[in-house]
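Left out: one protein chain. Kept in place: all the others.
Coming up: chain A.
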């Protein structure tokens, strides 16, 4: 589904990704871990198409399409969705309005008509109940005045409605209390199926207890230096990153 090959990325003359390889197949859940500043958010931002990142080398294919040739919105419509580490506030724009506009834009790209209002309302109500979000959040401005945890739940709500093929969730667990973590994890798990894939960026094993990954990768200094199964995360939790580094240098 997603194939990242030898990716080199520079931001403002600073080299951040230095030959990163990653392959994700449909049905899989991948977790990327690694120290602060390693380039995890950069990777997902580049895949989503954020401006300011220069790809100096390498390729990104999504379902065989060259992602780097696509506009940001085209990537989203193709089924790539980025859940933000720091979701931004958009004053004056109702949450529900953004959701509807996004859903309809994606439907239009698939040649489907706009979703009928009652159907949309039903869908949104259902999913926000799943996310344990009060319906009043739908009427508030996008992320404005939301607590950290509420913002994260809102990201998952969008995902549940947009139903992406590949969801990239950047530190979706940070700032969540224990109950919210469960809600978010349940939301993500509800999306798991044979046609979808999920890429989780996280620092903590906790999340991976709830969303059990098929593959765990360690990203250090712009490269994936070690990959393994879910047990790798446990090991990292216990031993930190130094040993991985030493091993990779050796």
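In this text, a contact is a pair of C-beta atoms (placed from the backbone, for glycine too) under 8 Å apart; a residue touches a chain by one contact, two chains touch by 3 or more; residues count from 1.
Simple rule for what comes next: contacts and distances are computed from a predicted model.
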Name per UniProt, for the chain absent here [options: "Carbohydrate ABC transporter permease", "Catalase-related peroxidase", "Fe-S cluster assembly protein SufB" or "Peptide/nickel transport system ATP-binding protein"]: "Fe-S cluster assembly protein SufB"
Sole contact to the chain not displayed, among A:5, A:18, A:50 or A:165: A:50
Absent-chain contact - pick from A:11, A:26, A:55 or A:90: A:90
Touching the absent chain when the full complex is considered, from A:15, A:61 or A:109: A:109
Of A:11, A:26, A:123 or A:141, the residue in touch with the unshown chain: A:141
Candidates A:42, A:158 or A:202 - the one touching the absent chain: A:158
Missing-chain contacts mapped onto chain A: 48-51, 71-73, 75-77, 81-82, 84, 87-88, 90-93, 97-98, 101-102, 105-106, 109, 141-142, 158, 162
